[in-house]
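Omission of a single protein chain aside, the complex is shown with its protein chains in their original locations.
== subunit A ==
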Amino acid sequence: MIKLTEDIDLTGYTLIIPSVAVGNVGQLAVDLFISSLSAKRIGYVWDSAFIPIVGPDPYDENSSALCTAVDLFCSTDKRVLLIQIRSPLSKKPFLFFKKLQNFITEKHVAKVIILTSSYSHEKRDQQIRTIPLRYIASPEIKSEFGAMFDSLNWTHLESKIDEYGRSEVLAIPGGGFAKNLYDIFVENHIPCAVLLRFCSEGDNIPDAMELANYLNQWLELFSKDASGNLLIRKPSSWRFLFGNDPPLEMF
């Protein structure tokens, strides 16, 4: 179930959704957008595919709001709808995909961007020599923004030969549900793109920064200061991303 707590006209909005993937890069990038755009929570998703979690507001220490496993945020200024996923999947999220597809159609959302990551150890020779960011786009997105992607020197994800050696396929190893969701949207003529970064597990904040910046080249969501630097604000809840400081007693 997707429940909106506010009645907002989402016609023409861009939906950004992360895929739970290696290094949680898509989720971290969405956190950067929510925090930097001061996006407002406008709803929740209740679905059995996600392990339930609850906690205080991750973006405002003084807020009494709760965060759940899957929340919806909105920036009316930028006309962007963001879905943040905070827990791993426990089941194949087919029902969630269906709900999301219906929601997008009912609310007349213009396009969907899926942010994900892929195992860096799966990179092939041609991918090793270039920047570790790739995109896939549906025909509708390609026709509207293809020239822009070319001017930004973006690289389309390279296809590879399938395991039987018969045909070329697009695959995102370690990319979670990104490719499945993309295929469903393409099949249903929902304009959709996947943006991904190759990475490994570790401190994935720099990867998230790069992925967010990659999307920003297209949508120009982040504001800039007087010197032209992007104003990217990390959420306050990132403070203990790698646990507490070591106890002083150990030194």
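We adopt the following convention: a residue touches a chain if its C-beta (ideal position, glycine included) is under 8 Å from a C-beta of that chain, and two chains touch if they have at least 3 such contacts; residues count from 1.
Keep this in mind: contacts and distances are computed from a predicted model.
Participant: Missing chain's UniProt protein name, "AP complex mu/sigma subunit domain-containing protein", "Proteasome assembly chaperone 1", "Eukaryotic translation initiation factor 4E" or "DNA replication complex GINS protein SLD5"?
Facilitator: From the choices "AP complex mu/sigma subunit domain-containing protein", "Proteasome assembly chaperone 1", "Eukaryotic translation initiation factor 4E" or "DNA replication complex GINS protein SLD5", the unshown chain carries the UniProt name "Proteasome assembly chaperone 1".
Participant: Given the contact definition stated above, which residue among A:Gly165, A:Gly228 or A:Gly243 touches the chain not shown here?
Facilitator: In the full complex, the listed residue that touches the missing chain is A:Gly243.
Participant: Consider the whole complex, including the chain that is not shown, and state which of A:Pro88, A:Pro139 or A:Pro206 touches that chain.
Facilitator: Per the contact definition at the top, the residue touching the missing chain is A:Pro88.
Participant: What residue numbers in subunit A mark contact with the hidden partner chain?
Facilitator: 1, 3, 20-24, 44, 46-48, 50-58, 61, 64, 66-69, 86-92, 94, 119, 121, 174, 176, 200-201, 236-241, 243-245, 247
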